[in-house]
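Missing here is one protein chain; the remaining ones are kept as they sit in the complex.
Should a chain be cited, it is by its letter among A, B and C, assigned in written order, with residues numbered from 1 in that chain.
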Amino acid sequence: MCAIVGVFGAKKASTVAYYSLFSMQHRGQEATGISVANGERIAVYKKRGMVADVFSQATLDTLEGECAVGHNRYSTAGSESAGDAQPVFAKYKLGEISVVHNGNLVNKHEVRNELIDNGAIFQTDMDTENIIHLIAKSQKDSLEDRIKDMLTKIEGAYCLAIQSRSKMFVIRDRFGIRPLSLGKLKDGGYIVASETCAFDLVGATFVRDVKPGEMLVFEKDKEPKSQMVFENVDFHPCAFEYIYFARPDSNIDGKNVYETRLEMGRRLAKETPAEVDIVLPVPDSGVAAARGYAEALNVPFEMGIVRNHYVGRTFIEPTQEIRDLKVKLKLSPIKHLIEGKRVAIIDDSLVRGTTSKQIVRMLKDAGAKEVHMRIASPEIKFPCRYGIDTPTKEELISTKYTPKEIAKRMHADSLGFLSIEGLKASLGNDRNYSLVSFDGNYFAGGNADSPSCGDC
Amino acid sequence: MCAIVGVFGAKKASTVAYYSLFSMQHRGQEATGISVANGERIAVYKKRGMVADVFSQATLDTLEGECAVGHNRYSTAGSESAGDAQPVFAKYKLGEISVVHNGNLVNKHEVRNELIDNGAIFQTDMDTENIIHLIAKSQKDSLEDRIKDMLTKIEGAYCLAIQSRSKMFVIRDRFGIRPLSLGKLKDGGYIVASETCAFDLVGATFVRDVKPGEMLVFEKDKEPKSQMVFENVDFHPCAFEYIYFARPDSNIDGKNVYETRLEMGRRLAKETPAEVDIVLPVPDSGVAAARGYAEALNVPFEMGIVRNHYVGRTFIEPTQEIRDLKVKLKLSPIKHLIEGKRVAIIDDSLVRGTTSKQIVRMLKDAGAKEVHMRIASPEIKFPCRYGIDTPTKEELISTKYTPKEIAKRMHADSLGFLSIEGLKASLGNDRNYSLVSFDGNYFAGGNADSPSCGDC
Amino acid sequence: MCAIVGVFGAKKASTVAYYSLFSMQHRGQEATGISVANGERIAVYKKRGMVADVFSQATLDTLEGECAVGHNRYSTAGSESAGDAQPVFAKYKLGEISVVHNGNLVNKHEVRNELIDNGAIFQTDMDTENIIHLIAKSQKDSLEDRIKDMLTKIEGAYCLAIQSRSKMFVIRDRFGIRPLSLGKLKDGGYIVASETCAFDLVGATFVRDVKPGEMLVFEKDKEPKSQMVFENVDFHPCAFEYIYFARPDSNIDGKNVYETRLEMGRRLAKETPAEVDIVLPVPDSGVAAARGYAEALNVPFEMGIVRNHYVGRTFIEPTQEIRDLKVKLKLSPIKHLIEGKRVAIIDDSLVRGTTSKQIVRMLKDAGAKEVHMRIASPEIKFPCRYGIDTPTKEELISTKYTPKEIAKRMHADSLGFLSIEGLKASLGNDRNYSLVSFDGNYFAGGNADSPSCGDC
Partner (left out) sequence: MCAIVGVFGAKKASTVAYYSLFSMQHRGQEATGISVANGERIAVYKKRGMVADVFSQATLDTLEGECAVGHNRYSTAGSESAGDAQPVFAKYKLGEISVVHNGNLVNKHEVRNELIDNGAIFQTDMDTENIIHLIAKSQKDSLEDRIKDMLTKIEGAYCLAIQSRSKMFVIRDRFGIRPLSLGKLKDGGYIVASETCAFDLVGATFVRDVKPGEMLVFEKDKEPKSQMVFENVDFHPCAFEYIYFARPDSNIDGKNVYETRLEMGRRLAKETPAEVDIVLPVPDSGVAAARGYAEALNVPFEMGIVRNHYVGRTFIEPTQEIRDLKVKLKLSPIKHLIEGKRVAIIDDSLVRGTTSKQIVRMLKDAGAKEVHMRIASPEIKFPCRYGIDTPTKEELISTKYTPKEIAKRMHADSLGFLSIEGLKASLGNDRNYSLVSFDGNYFAGGNADSPSCGDC
């Protein structure tokens, strides 16, 4: 997961990057950072925490320059170190460099081991450090050629923004797995961002999506130079961005996320209808699919579960009641709506099943006569290795149980998934979407045992 | 606004109070506090900030005792002092006392002036300090009698929980303006709280609402003693709790908030329908009414505006684009849903009109062909003096302009309000709700020039 | 203990107060605060922590006005509440008032009980709250008369600075127990402070000491008005200020502290000489007396114990070695100087004896052949009730053991105290100093069982 942004040719590049990252906070809340280049040097500021907490006006004021790259880091278990925040900065033969990265390299261990055999040292576990080492070790003369050289050595999913003191390079992998769009700022200058919602906030105009296998080079007083840096381009955008990761107001590779989810809900209703009195979403990610589901079945849709947004960091030992049903800290059912009814509850996906089980119990406690769980995506049977943080195969509930068995385990009256075909149809049947978590087709290399997407 | 909670006879009373306040965070985010009594002394902890930030496990561990009272304070302009947090604690003739209060005393200045003339000192501007002084100055022998004495001297809206070292007293004013419910804890003990959503989280069973003019006395090893402490009881629960203040899963005086809002939306549709292609709520408070509105008109309802919940405290000087349209930091429209459509946008109420104007512009910028704003409550023409923080009469847009004029000023294609009759009907026509903001009937004393509800 | 400051008629009164409190940090490190009056209102800022940590430039900028009063609070066991910081502010009949206080009222419980019987409420245990109540309850018309009224009701040791919106009143009790001096600021305006070291830092000129029983009234465009507010004045300045509490560069009631300590050391040498090779002080408070002791005996004085000033707040579980000898975290002996030598170690006073015992052991561990402890003040046999925080009589080692017994218990080769006569002679034999800790003469009321000096 994670979000990246690159801004070039803007007077307050760091402020534009700040608001872009702010609008993409949902893609990563563990750490954030921005680096700026002013032609003469690169300055970096990064820290654990959310965008609005990490940056003060005083900090942004120190980040002067017309080019900025920024990053939001997704929280993954076990990583506690501020050193794991991006951008990653280094001094190397051609000067200074700063890199942000969204994705996952499937051959990271091979690359790292070879680098280490040749005397490289590593201070973090991040892919990004590999990338900088490969650039620094390249024998090419220009940074552009060194980047191309580096790209021949990495495999997997990635979107990169790389900053030297005076240029910016933006690359999307040849499968176009992770999203990346190009926009134009009102006062001149360009922006690239993981999601178009960033453009809406900072008032940028959407220009186009960055193409799979494309490198954009930004240089002062020139138009961005586009070049295709791979011979084989094979577009496989990640289906999960649509299913739950991206913000509903973003358009990913030309398709609006909310509308896609609506369609998933409608198809889910056709494939696995339920005789119910009311349709409820698991907020917020299940809302659009639930809307589509209810519409297709012509059953009332209600926001029957309230989400508590005031969740803090402090852990207070709960009372027994809360300990048994932790989901209540985040979600509260509206009993009046639910009591005595047959309820369809719509979630975007089913991973471990832990929370879903609690939701079923919570709805039954609230008086639901029947609870029919519907998942607006297929059964997850394989760990994604292309940038979506998934647990190991063993932890995925759908690798061990059939939908019927799962329904029984979670005391739901029924459980239904969207089929892979249904998902494809919802997405438009126009592209070979990355469906690796559902079909195990590791088209971009790697397999279920490859390095997990811990580092974004 | 504000929330209060009282817990009696529970082993971990402070933990129960903590989670209750956590579930009522929406009623006040400026400051929070809990005091506990253990039979021998009262201990208090209060601080600016939200519940989950203010309390740590270590802090709660110091708050031992079987009786706790707690408070969330609503943020009102100008109050910066931690001293304004509640509970308010004092030592006085009968020992120690701690008080939490939700409401607004309309005769606070008269009371205060008289106290001051008699040599009292005040350290804050809070009603609560008046209340404690009146108790301390009473010549009665018992705390119970002193409280009754005090109640003869205050006017307005209030719910109180008052704690001595070994007892707890809970009072709801004789109009029952602010909500207050009684629940029973699983492991024994009682809880009173402003909203029933607190009971759901801590696993308490709803017993009944506290009656207007009722005082409950909690004492060790006894059942709560109920007594009516006013001769004239005249029930006027606040309509605003239903309109926007309470959480949708709470039941206020026997009515579910979400369902009431649904009905407001349905009646709004009948009273002021709009020929539109899509109905959108202003999230989150307009969701239920929008659902009802769409249902009644049989037009698609969509969550077409995304709310950003990651708003922090740091102010970063925005780019020009954001400065012009600050609402974008909090709300983002889904352009794809809106482009080329006639849109009805449903909000719960219209106060100053500033944000609504920006929302109309945002929707038009997103491509809406027409924007019809509908407000699921009547025109606000009078400042509430009974606990809802409203601006002065001059700042209320509906005191100066007709709906048509307002629509024009905000560039909306039309603007409609729910009528007072429609509101009453939505609420069931069964009670004399407090409609003071709409009809100027200051039934509980005071008038538009009374002290504003600054202190909750 | 504690420090107070009052500034009147200065453009940046809060900055002058800040630096004054900064220079008197040694008198109290638990909490600090400043209030300012600008003719129209009083603003207060106070918090736990040291002066340089509590106040930022931004905070001081909010404290505008030409009159400021400030306070440093001494750390006393058990008081954890920020509410116990001073100044104490209140609104009362004549407007607003803010008070700072250094001292201890011996009749505080009687005063408080009477106030409480008459309906007063208290939020802290501080004397200062008593004082404000007495002023608020007075029936006199002017603040000045109310203050005089209040002074007839309190007993004990006190220096007060009382601020209304436009005036400042400064009072020193009729025994002059605690120190207070008047200075003139360079740019106009006056300053009163507990110690003259404050004048030196802010560039004020010493005018004179405030007299025992004197009240100074400061008013705009007038010279300070002096009046004696007691008929019986009986000057008893506290000997402990000279012994260890005041800063060596301060002059207390006309005598320099360092020089007085030098003389105590010289007289100590005459009264209880030791055959030693080297004289060491317990840093920093024993330095001057050790210098005098060494000079009188013509033995080398060395700073043979290094004090560690980097002591933080975090407690880390020590290794066994450190647990046994905690004084090592703060004091380190220079072994080379000490090895094989007969050492005299000079401390300012002996209270419980705990640290002294560890110092003796530390010196013996460092190789001292003999350790002779000398105390540059008499045996403490009574708790002070006039503003010096002393433990109960039972905890004072000199109430239970003779010097010989104490020496044995702490494994010192000898132990000697300065006699009461010697102390008087060191101070000049010119006044009746307060020697209550040594002679039990509670001249200003109270006795060993009076309220302890917990609140300064």
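Worth a mention:
Following the convention adopted for this analysis, a contact is a pair of C-beta atoms (placed from the backbone, for glycine too) under 8 Å apart; a residue touches a chain by one contact, two chains touch by 3 or more.
As the structure is a prediction and not an experimental result, all values here were calculated from the model.
Within the entire complex, contacts from the absent chain reach the displayed chains A, C.
Between the chain not shown and the residues C:2, C:37, C:51 or C:192, the one that touches is C:51.
Screening C:334, C:420 or C:448 for touch with the missing chain picks out C:334. One chain of the complex is left out; on chain A, the residues touching it are 82-83, 89-93, 116-117, 119-123, 132-133, 136-138. The missing chain lies against chain C, touching residues 12, 15-16, 18-19, 22-23, 25-26, 29, 50-53, 55-57, 60, 186-187, 197, 200-203, 247-249, 251, 256, 258-259, 262, 287-288, 291, 295, 300-304, 306, 308-322, 328-329, 332-337.
Just so it is clear, only the chains that are shown with their structure count from here on.
If the chains shown are joined wherever they touch, the resulting network is a simple chain of contacts running from one end to the other without closing. For the copy pair chain B and chain C, the superposing rotation over Cα atoms measures out at 180 degrees to the nearest 5.
Look at where the CA atoms of chain A average out and do the same for chain B: the two points lie 37 Å apart. Annotation: 61 Å between the Cα-based centres of chain A and chain C. The set of chain C residues touching two or more other chains is empty.
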